[in-house]
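Note that one protein chain is taken out, while the other chains of the complex remain in position.
For chain A:
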Amino acid sequence: MTPTTPSLRPLSCCKALLRQTGLQKPAARSMTTYFNKPQAAFHKKLMRQEEPRKVIKVIAPPPSTRKVYKEPLKDVTEAQLAILDPTGSRTNLFSKTNTDAAKVGDILLVRLKNGDPFAGVCINIRRRGIDTGILLRNELTRVGVEMWFKIYSPNVEGVEVVQRKEKRARRARLTYMRKPKHDIGSVQNIVLAYQKSRGAIRGRADDGPVGHENKGGKRKVKGKK
């Protein structure tokens, strides 16, 4: 071979070497160990052909609650409404789809099982399913009082619409009524007038005692406007 320039690849000779050793690989692959015939039982285990299949107990997954109760809150509300409002009248009174519903801005009278009846302008209806509440504002002895009532509470015996607002209020929450400019003040007169008219109708219909329903005021109305 003609002498070449000094190689720029110093490890080039190793490649040839490796190629040679690579030739030995198949030889190594074909190397075998001596095969001793295994014992009978061992052979069986190895082959696993005659042994019956071991049945692993698979326990079925528990019934999925999610599939049965797709909307749990709705179900709970319905269950509770069945107890607290079986006729559905209370729900209907505050239902959005009912045209004759009690709306924000109306004057409502709430009769309770324990306590005096409370009347006032409805300034807020908070809809939360079974926890739906209404906020009534009234003025008692020249002090403004606001009360929240849960409409489905067992303590609430009845809710009546004393006076409807002629025009629909342009807001859902009438908190502006707390300001003196818009404050209606006492609702007492309106409630008394309503109860009188109701009492009169009742009197004509039943011929029973008139005036027993008039438990609104402790003092006489002196034409306060």
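Rule of thumb we're sticking to: a contact is a pair of C-beta atoms (placed from the backbone, for glycine too) under 8 Å apart; a residue touches a chain by one contact, two chains touch by 3 or more; residues count from 1.
We adopt the following convention: contacts and distances are computed from a predicted model.
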Subject >> Identity of the absent chain, which is to be given by its UniProt protein name, from "Large ribosomal subunit protein uL14m", "Centromere protein N isoform X2", "Geranylgeranyl transferase type-2 subunit alpha" or "pyruvate dehydrogenase (acetyl-transferring)" >> reply: "Large ribosomal subunit protein uL14m"
Original post:
Looking at A:39, A:155 or A:197, which residue reaches the missing chain?
Top reply: A:155
Original post:
Among A:57, A:70 or A:142, which residue is in contact with the omitted chain in the full complex?
Top reply: A:142
**OP:** Could you list which residues of chain A touch the chain missing from the display?
**Re:** 114-116, 118, 131, 133, 140-150, 153-155, 178, 218
